[in-house]
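A single protein chain has been removed from this complex, and every other one stays in its place.
Moving on, here comes chain A:
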């Protein structure tokens, strides 16, 4: 049927359909990619920021017999190749090629120290690249010496700088090790890590630092250090009578990780563990040491919520986009109606007619879907199945609806409506289906609240279905019920003098069920965008709260040593600084027992003033020696605190946390004047001053700022992704809502034009005609806006435990939604206003239409 000519004749509707479809496909295909990319970045960040020892895969095995000893680096390398060959396919791309190996003894006592000093022997395969020798020389090959009449090996070793001080070691010292099987070490060198901050050293903290332990019930400390021995010393190192552990570190390349592969990685780690146990020899079991499953588990927990929210929004967006596309297709098929009716009457078969409808719809939808799909490739991120399925779904839905609608309309060749036959009343079947949807939605919401989110990580489809069902139920109830209150209004209007309110409201109340389609689109659009705005608000607020709780002041300066009064004065004098509150923190003794508590001495009144306007606060502290305490100290009555002197302080109240300082455990807030010798080590600063400036003035201190903490929380890729998606979805939905209103106006334009033209022949003025149209559209927009607004506000509460956004708000649970109705309210009101303005513009344009033309256009018989 000359699709090209038809397309040209209906170019306007096709362009609208093209734009709507392309946008929908771009969003549906692109948004999941962007969010998935953010998930990947978040995972990579989680893996890279975790200590290497937690994320890397370490194969460890103890040598317990001389036969199992590895005496040269080549033997280690050979084993490493074996481990790498055992790596499951899912882990292989993640493991970086350059690992390192180590052989370390543990708990090797210095002879005669009574178990107080331990000097372990440690070999690192890449020690020469990792350390600088700052004194002496690198250790050489071992020799032997005599001890208690026996010949024992003498290892040349290097020790870390800090061991010299802490363990009283000196270059050139020789110590005997062991209590039964002896060996001697001579310290020939002192080393320092080339880059102590390198993640590498988390595997070998025992080499880099002296470990100081206080065994339970003892007063003295134990000191442990691990010295470095050269490759040549391996030949003399045996696990026969020492705790000797070999380790092969297979470093994880965090940059290569993708969130999609997380379940595979977990399974791969379990698989590697299994195959490693099979590699055990008679005396040497091998095991896998890694914290990777835990790191991944923590990440997945955060991810699950993000995914749920994402998919919730995406599903809402898709539903709304499809609704608007369906409206667009309706516009097109309505325009085609006359052509197809003629073709059908002149001998077109149903297949030919429906095929034409489908082909014309496809003429707009197919290129649009391809364009949207192609454009989505510009969005960086991994390609999910959804990226292909989404556009395909939109395509099939659009063309399918076009074909189905045409086929239904032209099932019989003559489909004119006789004016003298009464309109159908709502059928019992339809009411039953609607009631079923409502009941199902309510039951679903109840079950979701009762059950909560399914514990296993991943997407909970139930959580997706319930909001959609709730929205649909609300829309159905709205469509079904909104004419009734309107009819009451109509009765009131009938008594009034003006004809326009009566006519407009009557037309609104008697609009055909087709008027329900815009409601079905507008309502979810508003509900989802208000929901998004509420969640976004909730996250923003909680993030701000979390940042304040982390820092406790606009700027907090903490120092390990006392901050001199002169420095404090200099800070006070710095331009921009408004207020400085000094404080002192310490770990103090409670009573005369070993019970300890964290304490802060501060002028609470000043601190409260500093926090004015912040989302956190402190209760007032009455004068005299009184204290605010943690909940577990609440019932102590009067506290006896050992801090510089004995302080007796009355408990004035309990607080859950001292913002910026303590959140858990026992803590006490005291007035500053109870201290006999104040030694300020903490400053709380308010004012417009750069944290760097303060840090320069107090070099010994750590400076934190609330803005910095907030930026850190907001800078998390997962948080960023959630917020960006919320914004994109809100904007897209607002646009869709607007388009829905305008399209529904255009769809009903011919009918309305005819009615208005008829009324104008009876004396309706232009202005009255405009008011009439406005009154006709307004009730639907207003009611939908109100219901959508309410639903959007209720959704977070209805979903309740299902959506835990604490991962995006600095680990504070996001709760108490909608304390601020401003944004969502403005959103709903703005949408309603824009919709009404659209209607106004439409009527204003309509005025140009010629009266006779309008009357004739709708005149069918």
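We adopt the following convention: a residue touches a chain if its C-beta (ideal position, glycine included) is under 8 Å from a C-beta of that chain, and two chains touch if they have at least 3 such contacts; residues count from 1.
Here, contacts and distances are computed from a predicted model.
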Worksheet entry | From "Lipid-transfer protein", "ABC-type lipoprotein export system, ATPase component", "NADPH--hemoprotein reductase" or "Sulfate adenylyltransferase subunit 2", the hidden chain's UniProt protein name | "ABC-type lipoprotein export system, ATPase component"
Worksheet, complete the sentence: Of A:2, A:587 or A:677, the residue that touches the missing chain is A:2
Practice prompt. Please pick, from A:65, A:168 or A:338, the residue that touches the omitted chain in the full complex.
Written response: A:338
Worksheet, complete the sentence: The one of A:413, A:653 or A:830 in touch with the missing chain is A:413
Fill in: For chain A, residues in touch with the removed chain
1-2, 5-6, 8-9, 338-339, 342-343, 345-350, 352, 412-414, 418, 420-425, 861
